[in-house]
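A single protein chain has been removed from this complex, and every other one stays in its place.
Letters are used for the chains, namely A, B, C and D, taken in the order the chains are written, and counting of residues starts over at 1 for each.
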Amino acid sequence: MTIPSIPPAAYLIVGAILFAIGAIGVLTRRNGIIVFMSIELMLNSVNVSLITFSHALNSMDGILFVFFVMAVSAAEAGVGLAIFVQLYRTKETINVDEINLMRW
Amino acid sequence: MNISIPEINFSIIAPELILSAFGLVILLLGAFFSEKRGNDHLGYISLLGIVVAFFFTVPLMETSQHAFNNMIAADGFGVFFKVTFLIIASLTVLISIGYVQRADIASGEYYALIMFATVGMMLMAAATSLLTLFLGLETMSISIYVLAGIMRGDKKSIESAMKYFILGAFATGFLLYGMAMVYGSTGSIILEEIAAYIKSKPELLRSPMIIIGIALLTIGFGFKVAMVPFHMWTPDVYEGAPTSITAFMATGVKAAGFAGFVRVFFSALGPFQPDWIAIMWVLAVATMTVGNVVAIVQTNIKRMLAYSSIAHAGYILVAFVAGNDLGTASILFYLLVYAFMNIGAFTIVILLGKKGEENVLISDYAGIGFRYPLLGVSMTIFMLSMAGIPPLGGFMGKFYVFSAAVKAKYYWLAIIGVLNSAVSVYYYLRVTVLMYFREPEREITGLTPFSLASRIAVIIAIGGVLYMGIFPANVLALAKRSIMGLM
Amino acid sequence: MNHLLSIIFSLLDHFLTTIVFLPIVGAIILLLINKEKHSAIRIVALVFSLAEFVISLPLFFLFDPKIVGMQFVEKARWIPEYGITYHLGIDGISLLLVLLTTFLTVLCILSSWSAITVRVKEYMISFLFLETGMVGAFVALDLVLFYVFWEVMLIPMYLLIGVWGDPRRRIYAAVKFFIYTMAGSVLMLIAILVLYFINLRSTGAATFDVLELYKTVIPVGTQYWLFAAFAVAFAIKVPMFPFHTWLPDAHTEAPTAGSVILAGVLLKMGTYGFIRFAMPLFPKAAMAFLPLICVLAIIGIIYGALVSMMQVDLKRLVAFSSVSHLGYVMLGMFALNMQGVEGSIYQMLNHGVSTGSLFLLVGMIYERRHTRMIADFGGLSKVMPVFAVIFMIVTLSSIGLPGTNGFVGEFLILLGAFRSRTAYGVVAATGVILGAAYMLWMFQRVMFGEIKNPENMKLKDLSRREIATMIPMVLLIFVMGIYPKLFFAKMDVSVDHFLKAFKAKYEMSVEASAPRIVSVRSGENTLEGKASSSQID
Amino acid sequence: MLDYMWLVPLFPAVGFITNGLMGRKIPRRLVGLIGCSAIGLSFLFSLLLLFELIGLPPANRHHEVEIFDWVVSGSFRTVIGYQLDPLSILMALVVSGVSFFIHIYSIGYMHGDPGYPRYFTYLNLFVFMMLNLVLANNFLLMFVGWEGVGLCSYLLIGFWFEKDSASNAGKKAFVVNRVGDFGFLLGIFLIFTSLGTLDFTEVFQNAPSLDASLVTIISILLFIGATGKSAQLPLYVWLPDAMEGPTPVSSLIHAATMVTAGVYMIARCNVLYSMAPIALTIVAAIGVATAIYAASIGLTQNDIKRVLAYSTISQLGYMFLGVGVGAYSSGMFHLMTHAFFKGLLFLGAGSVMHAMSGELDMRKMGGLRNRIPVTFWTFVPATLAIAGIPGFSGFFSKDEILWQAYSSPHGHPLLWAVGVIAAGMTSFYMFRLLFMTFFGESRAPEEVKKHIHESPRVMTIPLGILSVLSIIGGYVGIPHVFWGGFNKIGEFLAPVVGSHGEVAAGHAQFSLQKLAYAAEQVGAGAGHGLNAASMELILMAISVIIALTGIFIAYVFYIKRPELPALLAKKRKIVYTVLVNKYFVDEIYGFSFVDSLKGLGTGLWRGFDDQVLDGTVNGVARMIIGFGAILRRTQTGFVQSYAFGMMIGGLIIMGYYVIRAIFY
Partner (left out) sequence: MFEQNISIIFQWLIFLGTASFAILASILMVTRRNPIHSALFLIFTFLCTAVLFLLLESPFIAIIQVLVYAGAIMMLIVFVIMLLELEKELRSPLKISFSKGIGVLTVLLTMLGLFFAVFAGPKGASGEYTSEKVSQLGSIKVVGKLLFTEYLLPFEIVSILLLAAIVGAIVLVKPRPFGRE
């Protein structure tokens, strides 16, 4: 008998779980930076799925896609952190649940 | 190993190239000139860039060609949107001149980022692959994140930047996941190939993965176009961002979002229309209703316009649901006319503010109708146009949108739509009520003399609104031709 | 010189266009005048409205009463994609209404001479815009074009009420007026679109031209919906009984001229809409709804009379009396025989003249006393004899006393109603009694009795300008009452054609499919009445 | 010359316009002159017309003139057109004649009143309208006159508009008349819908083709109009109040001319009525009921003008009794004589007021006999005439009516009996008036006494003329029991209304009537075995006796033993109160119609309009706003709640797709 190799679904499910955890982080954490990290986690989990697809479908598109996604998330990291720094300078906090100057 | 370079056609991406180049130039100039005296010339330079780009865009109108391995195309659809974006950008620049130093904004980076954002929008409109679409969207979004928070030391500005950034990134995650699933279930990121593959494999219509992918894409695009329930960022961000940028967002980002939305859903995922119709119907109704109903109770005009922009997204979604060629054409038409009237309105908001007090409360408008007659008349025209009163552009836009819905026999959708626009009349009228019927409780004085640029902007906006209201035939014909390639 | 002549001739074959857009030209010229020069502004506005009236007069004489169908037709492509055309034309029905509009506008501008002292420029501009909207709506033969003018009217009227209205509740009134009307008309827009696509599918011709759309037969089930949508829009404008609540507020708060135009012309838009669009387009549905509409109209007649009897505010009283009078108009229109329809068209004009004059008169004493409360007056006949005489004449005409215009209209309407359905005629006729009751009681309370309030002692009688404003009205009241043939001659053919076409299309759509909602009996009855009348006619 | 008959109404119209436009600018004499001469001209002209008409053979004493089309719509066509026949010329003469004298009288009476020009304007307008009414050749134009005279009576009753009572009375008159006109209008509608025309000649030609019931309805509807205009039960209430107007007006409009329009109308429509016996019976019944009802009220009134008013009502009742039994010419005859003596009585009363400086209460008069002799001596014959004393005009006309009521196929002894009793009452209260006013001691306060003086010539001359007329006016219709009879007026009117014989022959078909007729032929008692002539004489005698009895009682009560009335009033307290308060009818009407309508109006306005309708409209607006106020609360401003909202939305969308994917 031959043991079946790891099905793509397994990787995809891992990706889904990571995505969900990231989402949970976004929804629950107060610290803006941790929220941002959770978002990064979400993007990364998408990368996992993409790589899985490209491996399963024998196409390079996914890999290239991931490559660009990483570039994008890097850029977002830069801008995002800059925003948080500025936010901290003006408001002395980056706790997203203390920031609702504008509402209703 | 052999390296086969795919066809490279710079004429197709010429507008983007030009804008990016001008962006760089402005950046450099901005670095050299001190910001002591206002850097209006930077604004004019970027205008020049936009005009040049315009001249490179128009010739693409008739062509329908792909390049860069089908990553991007120059078809009527894309070009129409590119023109729209160029108009939006030019108006934004016009109204920014003068406002920039009033709001103490680093003008070099400001204009450059507007250029880059415009590039991103144009890429979104022209993209024919998920990847270029994604990158265009990110280019736009990142620039806008920054622009929203560019007013240094302004609490609201930075807060709005933060909110927009977090939620935007969050939404990007969903969008990306959706793209991944589409890719996973079709094996390609080129829209044409996706469509072909779906046609070739009917059983795909039942595949959960692609359907969930569509759901996730809906979330991603829905966020950009401020569709309920992904709209909640809109009022806060619009209120906090610099007014010129608010105008830019309300028109440009929305238009770009719809460009991608329509492009992906109609040209790639067309066969799934039956699946999304029902849900989009509900969302369209929700978007219209929430936007209008909440706008009624607003006291801050920027927030009010934000909610109204949500409502307008709802109207456009009506055409989206209709899904026929008329509907798509009317989306293009509506977005263009909406750009004119909305930027016009925000221009008035800017002109009424001065350093230190921006006068963004609707109550601040009491009695200005007779003290600044032209201003009042212009604001009235924009408000009535948004309310859909003939013979203004807004009416024609609604007319086409609803006629599309009626043509597709979505009578109830159309009826809800018109009733909504009747409700919307209430808060648009409120502005005119204050401007003309009420005596001011406090005088608004010492306004900075209206700069030539802003005057031009208002005139262009009014011209656009009137032209598209009284002689809409040409623009509509253009829009109809533009979507030929798409459907 | 030649050049000028050629221009004039070129204007002649764009007659209606000239009439529609002349006021806008006037408005633009006003824009250029310094807003401080009030007298100049007034004069220019008056000149233009007069010119408009003078230019519209030839319509009346050049109009050939024998021709069936539209005259002075102009047609141009506007939005080819949709087959929307710039299509103007008038028949015997719209002709008179156009004249009424141009006529009343002159008087309105005259009457606001001293009443409006602030923001005269803006006032006159919006008035001229309003005139364009009204005339346009009457001459438009393309549904979209009509809708455009229809909505365009709202804005200047809204401003008139809101800016120059009575300070107390003007904003509420203005906004209520605007939104109420808007809410009604948007449904009509949808109906227009549905109609367009139905026609497109059946005939393949893309057109909003009402003359074309007359020809298409619409499935009955759809007709009900479309008619309902149109009817609501028009019924709000008329206003018919349950939809009338915007009217008293608007009338009361508006400045005098505003009320005059509102009562004189804007309300006619609704009735005109019924006769030009709703009924000929959807005869089957019109028949089905006929009992409902007639009953509502009758309720309106009596209800309006009863309510206005108890009013304490002159303008409100007149406003509710309009509800009553417009009830007559609707009733006659839906009697669907010569007398009823002609009577109702005539009553539109009468109401324009008599209620218009009533508002003018109320405005005149309002200018003097700055109150509209009936209780503040009393015994004015003693100090203002001329006013008393004119007021009496106008009151009598609105009561419908024989010899005045009101009688002819009311009589024909009631006769028509009586012929089509006896009960309607009988019940509606009771309105005649109530009408006399409330108008005379009002007159008594205002004009008769001792002068209790010392303020009224030193009231000045009408000035020359005011008399000059009223004389045409009074003359018209008598001319229309004594020699109505002058006007009937113009509309006979059109109305006859309207009825014949209506009946023909009705039968077409009858065999198209069996009615569901329609109470067949009632439907037939009216047709019987009409048939008999047409074989007498 | 007949083609110029439109001149008759034209003259007053001219007078109206000239006086109306520049009455206040020109001197008063001229105003009066214009007013009177206008009427005088039309009187003269109608006299000429009369002669020309008499010149023609009776058969074609009918002429029409159409002036121009009036209301023309589809099959409906009416013209402004006049027609001349014995009936209309008679009315025209009465109207223009009497009003001519009253105009002259007014010059003196209104002399010194600030509203002098207005007065003459109105008066001319009235004559114009009245002439339109009587000369019209179609129902619609008749209706114009019908409402027009109503308008004038409104204007003239409220002539002294500062007096609230006056303006109230005017309004009341107009509205009550409108109630009648409502019926008249419906009658016109029905005529048109059934015959397709409103022209008298055509209508009366085609009427026989209609079935009786329809005609009956039409007749009754028209009669409703008549009850309003001619102050019959139940719509008479306006006439007593109408006495608020100047006395010549009461005399002209509310005694001589306008109020008789109903009678004229029925005579004009005799064809219809003769076809509808039921309608006739109703007319007769209402007429006689009104006669006795009003007379009974008249017994106790103390206001001199009100007494006359109620007597007018009851006399009108007689006329309706006459036309109601098919004796149209008798009705018209009484109309004419009544015009003379009642006009005279009012003018006399006016002269009395003039003398008593405006006093109206007879209890404050008395003994004027020798203070104002002319008035007195003109007053007496009128009183005798109305009391039906042989030799005076009233006698002929009234007894003709009574005889017809008894003998005509539509008549009935009961009608006759009631009529006779009413006659007795009439003579009583008329002489009561006479005695209280002119005889006994003067009960007036001193300063009034001082000023008592005879009226000027311009007033007394008309009195004289009219008194002559009210004596001789009856001799055009002597019943044939005397000297073979000399019923000129009957013959004259015959071509229009038919002589009684024909009426009897033509319409004896109605069973009930016939039964009554037969019964009365074979009826036992006095009538048995006598021929009609002696029967007539007997009845005449009875009525005369009763009239004299009335006079005698009045004499006893008010000359011999003036304390008796008070005692009687005490003895029969209830009856007296009821009569003095006119059966409380005004109160009942006021409560049941006026107040209830006002209440309804207020309720609809405050309750329904403001609360329900407007409430709904504003309620919707408020609901939307409230909805918005709730929704905006979801915008907490916290970025995480927004993200949460996005998640929820995403979940919903995904859930929809999942379910769809599973179940489809």
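Definition applied: a residue touches a chain if its C-beta (ideal position, glycine included) is under 8 Å from a C-beta of that chain, and two chains touch if they have at least 3 such contacts.
Please read these numbers as outputs of a predicted model, since none were measured by experiment.
Note that the absent chain touches A, B, D when the full complex is taken as a whole. The missing chain, though absent from the display, is touched by one residue of B:P15, B:G98, B:G168 or B:G184; that residue is B:G184. Where subunit B meets the omitted chain, the residues involved are 1, 3-6, 8, 13, 20, 24, 27, 34-36, 68-69, 71-72, 104, 106, 109-110, 112-113, 116-117, 119-120, 123, 131-132, 135-136, 138-139, 142-143, 145-146, 149-150, 152-153, 161, 177, 181, 183-188, 197, 201, 204, 207-213, 215. Subunit A residues in contact with the hidden partner, per the touch definition given at the top, are 2-25, 27-31, 33-34, 36-38, 40-41, 44-45, 47-49, 51-61, 63-64, 66-68, 70-79, 81-86, 88, 93-95, 97. Where subunit D meets the missing chain, the touching residues are 640-641, 644, 647-648, 650-651, 654-655, 658, 661.
Everything that follows uses one rule, which is that only the chains that are shown with their structure count from here on.
If each chain is reduced to the centroid of its CA atoms, subunit B and subunit D end up 80 Å from each other. Subunit A and subunit D have CA centres that are 99 Å apart.
Residues of subunit B in contact with at least two other chains: 162-163, 166, 170, 235-236, 426. Under the contact definition stated at the top, the residues of subunit A that touch 2 or more other chains are 23, 26, 35, 96, 99, 101-103.
Residues 176, 179-180, 242, 244-246, 303, 306-307, 309-311, 337-339, 342-343, 379, 381-382, 385, 396, 401-403, 407-408, 411-412, 414-415, 418-419, 425-426, 429-430, 432-434, 436-437, 440-441, 444, 447-450, 482-485, 488, 492, 496, 533, 536-537 of subunit C are the ones touching subunit D in the complex. Contact residues of subunit D toward subunit B in the complex are 621, 624-625, 627-629, 631-632, 634-635, 637, 639, 641-643, 645-646, 648-650, 652-654, 656-658, 660-661, 664. If you check the complex, the residues on subunit C that touch subunit B are 78-82, 119, 122, 144, 147-148, 151-152, 154-155, 158-159, 162-163, 170-171, 174-175, 178-179, 182-183, 186-187, 189-190, 193-194, 196-197.
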